[in-house]
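Could you have a look at this structure, given as structure tokens, before my questions?
Note that one protein chain is taken out, while the other chains of the complex remain in position.
Naming follows writing order (A, B and C), and every chain is counted from residue 1.
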Amino acid sequence: MADPSALSPLAGRSPSSRADGAAGALPPGVGQGGVVMAERALVGKLVLRGDADDAGFRDAVRGALGFDLPLAANTASGAESTTALWLGPNEWLVATAPGAETAAAVSLKVALSGRHASVTDVSDSRTVIRLSGANARDVLAKGCPIDLHPRVFGPGRVAQSLVARAGVILHQVDESPTFDLYVVASFAGYLWDWLVDAAAEFGVAAGR
Amino acid sequence: MLLIDCPWCGPRDENEFQYGGEAHIARPKDPALLSDAQWADYLFMRGNPKGRHRERWMHRSGCRRWFNVERDTVSHAITAVYRMGEAPPATAKPAATGDATSAEPRSSGDPGQWPAGGAE
Amino acid sequence: MSEQSHRLDAAAAPGRIDRGHPLRFVFNGRGYEGFAGDTLASALIANGVHLVGRSFKYHRPRGIVGSGSEEPNALVQLRTGERTEPNVRATQAELFDGLIASSQNCWPSVGFDLGAINDMASRILPAGFYYKTFMWPPSAWMFYEGLIRRAAGLGRAPDDPDPDRYEKRFAHCDVLVVGAGPAGLAAALAAARAGARVVLCDEQAEMGGQLLAHPRGVGAVIDGRPALDWASAALGELASNKDVTLLPRTTCFGYYDHNALALAERVADHVAKPRQFQPRQRLWKLRARRVVLATGAIERPLVFRDNDRPGIMLAGSAAAYGMRYGAAVGRRVLVFTNNDSAYRAALALFDAGVGIAGIVDLRPAASGKPVEDARARGIEVLAGWALTATDGPSKVRAALAMQLDEAGAGVQGPIRRIECDAIAMSGGWNPAVHLYSQARGKLRYDGAQGIFLPGRTEQALAVAGSCNGAWSLGACLAEGAAAGAAAAEAAGFTAASAPAPAAAEENDSPARLLWVVPSDRPLGEGGKHFVDFQNDVTAADIGLAVREGYKSVEHLKRYTTSGMGTDQGKLGNVHALGILAEVTAAEPGAVGTTTFRPPYTPVGFGTLAGRDVGALADPVRTTAMHGWHVAAGAVFEDVGQWKRPHYYPRPGESLHDAVNREVKAARTGVGILDASTLGKIDIQGPDAAEFLNRIYTNAWTKLEIGRARYGFMCREDGMVFDDGVTTRLAAGHFHMTTTTGGAARVLSWLEEWAQTEWPELRVYMTSVTEQWAVAAIAGPHARALLAKVGTGIDLDAKAFPFMAMREGNVAGIPARVFRISFTGELSYEINVPARYGMALWQALMAAGAEFGITPYGTEAMHVLRAEKGFVIVGQDTDGTVTPIDLGMDWIVSKAKDFIGKRSLSRADTARGDRKQLVGLLTDDPRVVLPEGGQIVAELKPEPPMAMLGHVTSSYFSANLDRSIALALVRNGRQRIGAALHVPLADRNIRVKVVEPKFIDPEGRRQDG
Partner (left out) sequence: MPAARYSIFSLLRNAATYHREWQAAWRSPDPKPAYDVIIVGGGGHGLATAYYLAKEHRISNVAVLEKGWLGGGNTGRNTTIVRSNYLWDESAHLYEHSLKLWESLSQELNFNVMFSPRGVLNLAHNLHDLRELQRRVNAIRLNGIDSEILTTAQVKAMVPILNCSPNIRYPVLGASLQRRGGVARHDAVAWGFARGADALGVDIIQNCEVTGIRREGDRVVGVETTRGFIGAAKIGCVAAGHSSVLASMAGLRLPIESHPLQALVSEPIKPILHTVVMSAAVHVYVSQSDKGELVIGAGIDAFNSYAQRGSLPIIEEIMASACVLFPMFSRLKMLRSWAGIVDVCPDASPIISGTPVKGLYFNCGWGTGGFKATPGSGWVFAHTLAQDRPHPLNAAFSLERFTSGALIDEHGAAAVAH
């Protein structure tokens, strides 16, 4: 973390959120890391709203981001370290590398000026818990009603749903499987603890 | 637990949704022109039919969009899902209150669909 | 340790137990031994123990009747201490080493139970007796009730919290197969081979259903090999398919809407205690595209006189104990039946080395292969006979038999006494249609068999095997395979057209239906014919209920409690309605069943609660500065899910000491409040101002950029819904704030109106509640403090006036600074990205030291705002209060429409004498009114007294050195200056009505 005064919501829990990696040692559980957990702290996040049916809007966004917005419900698109997640027919979450959100917001706003569209920085509203490992699906199934079977859900798929009592945006990142869970900051501690507890029977290890 | 077909996200568990009551109750254009009784009718009086019911739902933990559902209040079978602003399915005549009109199942092979039935 | 006196010879009855693996257990204080693979019930039987418990009402000695989840009698208290569990069916409790169990509902012991006095008095305790008595004297009911309560109930709840873990999970599949008997196995195989994702569950530890236990399974041949070999090959194939989930020990207990099913998996009930992190049980919440119900059938008893003695059990269960568990239910077993299946049980037992005392068959012309086979083994068959009584104090030792008359209505001829130590009875089999019925499937009554069968259903489900009335193994396999293939097809797969597994067909002769087996005494006048064993409901009770008019099957159930026990009438319900039909001369099909409800068998509260208990009971939401508050020793208040600092006591300070100090600091120095939890909504779009016009009661179009305004929202019924300050950031861009509790509600409200009512308005809303951490600083030194930490903003009161917003860098952190005030003091609400919340707070605290900066909590915040008469929605309002009632007419636009406006002019809402917000001052300034105190104009010595309203907020104001209060009072505005009273339980407080503004009514202080 370049800026030591910036704290992510899971700074007290996730070793990945601390430069020294010291805080929040995870309780071991029984297995050998059937689940790996880490916070992707301070990832940039913008809520982008606009009319998907408007080609001008789409072009402007492509110009600013360098890729097409995902138009199919519950999918993602992206390039390099920027990803756009479909949240609704006129709503996307644009995730950037930490610190890149301001520049992204500016270029989006510039590109969209004069249109009915909105860009809102929500980088600190949510954080991202990255969950992977052989039992990642088993852990999610304990609290999430979505069918995550590979036949139905795969890399690039997005879903907004619940995990236990926390709302999440779920993004499957790769086949392994790796999931990114975007969770509202004040629910992050609860969700983290809930996941650690759910993963205990499989063994949980700290990721980076 | 209902399986509700969000017009955007597809079938999802009921607990991702928020119920919004009877659909197609438009807000009067000029409330000031209404009598107290007419206003009360808009505010409080509901068809509450036994049988086919058109109602609003919002995909609260999902895409957060409001949409309409036509559902049988006895069998809980969902016979139509349509977006805000779209016309209700033409085939289905709105149920008169108290009339347990039975609905055709969407297709008998359709997974998770309930047929309509009579009263308990 | 006693030896297993009733264990059968391994060669004749190998069973599914592991004789090389003995297990010790204790029942009612005595040590026994059983084998791995035993249930508690089979191990008790192997040890010759039949007396297991006492019945609910009459405390009659009771033994084991069944061998599975249908068991009504053999309920035990399992384990001890914190893991003790009441009402466990011994027939389902798997034996483990060190198991401890005891009988319930008896005192001092199961052998000698004082409660049995009820049995002697049973003649005056018929069904529903309690509705007719215990009414005098009127006050005595509580005494009688105490006695009744003590006598009722079965097992004991643990005294201590449950140490075990419970898990839940969601699951999805193409085909769920419930029941892993031959039908279920065949179904699962067919569906899995088609490529479907299959879940196969069975409530038993071992899959195989009746193949493990039933004479028609154990010895049978499927596809040319022993049935059990076929089953293990099938299970092997299923287990190796990664898209198949096998769930043994898992009961499907609920069939809900749209093919949502609930399953309870007993993960670690068969061991002494779960491993670390292993759940004891797991709830599966499954959504299946198709369901195949292959739940089999449950044998039914015969309703004959004194049919409840220990040792009297279901014939199929007697056979199961022999063949599955290698345990003999007796040495001389008398078989009593109305159908062929009990012959098969008798033959199986006989071949396993159990003595058969004879077969008493209600059918006058017993014939067919099973009958011939029995006769061939020298077993006496009494065809057209009935058992008319049984004998034996705590276990059956003999039965009396007589010949039936032709109609089956009476008995005749000589009485024969047949010595026996067990009776295996069979009244036929009821398809286990419980889940089918829960799924709203319609039942069809089959008069010939006297059973209810699945009728027509349009559900996404199919029924196969004995659950569908198929009795031969071949038919069960064929139905299962067909249902499995069809389910896979319906779910979108292509099933191979392979032949179903085949087994020999062997048809039964028809059964003889007798709902009540007559004896030589009129019904109810000697001995008891039990229908519901657990709740002690007899055939005579049913007759009585009908006589008294409780003729609906539902009335019958409730009046007699038949079918209301822990077994939910799995054995007795069909008999009860059969008898009802007979007494009322109706068709059983017309009488109908009672409603089948979840759960199929009882499910643990813990299992349903899962991990949503303890620390994970509900999310605890905290702000970016939470760690600081904790370190500062703050006492927290729950506000919804949030933890907010209530006050910050210094050593030795009480709540009031701390609050007095905090409120003074805010008016004389500078105070700091963590205001991060306030709801914040980013609103953008060309029509944003118009949108706000419609949402808020006041007008927004003319608000200047960079300026803020306070607003009220009403519901459409005109009542206050939320309030907050909204700031215009740009022409089409607003930053709205809401109450902490209203954050989510308001956003939903805005979205609802925007999407459903005014889609033409171009406006987008995004929640930014948690994007911003907020520190509110208030007090005369607030500006100096800001200047000291540095802002890059011109803080001059003219340049940065009240109700304005400026962007800058506060202590080097990018910030939006709002000059708004909930205290009436000079105040700034500094919003920074939440990651910097802690850094901001620390910087302010450090810089504020010289001004005596004082963190204050929600209590001080409440006092400060009350001193100013600012309301809190939800405390000073309760959903029945309009903005006008609050005296805020100025905020209610006359010119434009807004949500709720029309309601304000309704007859009652427009009344001038509604409850209105006023201030109250007690005569004695030291006396603080209790919040919630009710207000009267006229004191009376005793209630009732007519109330005018209540105290909504009340505090000691250290700044005024006196108490203050806000209240809603009928016609309150007109009463200003008047004296009223607040009568409390122990005293009355006199108050004066004043304007609800106690400090700085002109609002000068906020400019500093």
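We take it that a contact is a pair of C-beta atoms (placed from the backbone, for glycine too) under 8 Å apart; a residue touches a chain by one contact, two chains touch by 3 or more.
None of these values were measured; they are calculated from a predicted model.
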For the chain not shown, touching visible partners are B, C
Of the listed residues C:L8, C:M888 or C:V936, which contacts the missing chain in the full complex?
C:V936
Which of C:M142, C:A631, C:A849 or C:A895 touches the chain that is not shown?
C:M142
Write down which of C:T133, C:Q276, C:S367 or C:T494 is the residue touching the left-out chain.
C:T133
Extract the touching residues of chain C with respect to the undisplayed chain.
56, 83-87, 123-124, 126, 129-136, 138, 141-142, 145, 148-150, 152-162, 164, 166, 168, 254, 256-257, 260, 262, 283, 285, 522, 524-525, 540, 544, 547-552, 554-555, 558-559, 561, 566, 568, 595, 597-599, 602-606, 608-610, 612-615, 617-618, 620, 637-639, 646, 717-718, 874-875, 878-880, 903, 906-909, 930-934, 936, 942-945, 947, 950, 983-985
Could you pull out which residues of chain B are in touch with the chain that's been left out?
1-2, 14-15, 18-19, 21-22, 36-37, 39-41, 43-50, 53, 55, 71, 73-76, 96-98, 119-120
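Keep in mind that, in the parts below, only the chains that are shown with their structure count from here on.
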As a quick test, compute the distance in whole Å between the mean CA positions of chain A and chain B.
33
Between chain B and chain C, what is the separation of their C-alpha centroids in Å?
27
Using the touch definition from the top, which residues of chain A touch two or more other chains?
145-146
Multi-partner residues of chain C (at least 2 other chains):
287
Interfacial residue positions of chain B with respect to chain C in the complex:
1-3, 13, 18, 20, 26-27, 30-32, 34, 36, 39-40, 43, 56, 58, 60, 64-66, 75-76, 84-85, 105, 108-115, 117
Residues of chain C defined as touching chain B within the complex
256-260, 287-290, 440, 458-460, 490-491, 716-717, 748, 751-752, 755-757, 759, 897, 901-903, 906-907
Give every residue of chain B touching chain A within the complex, in rising order.
8-10, 12-13, 15-16, 61-65
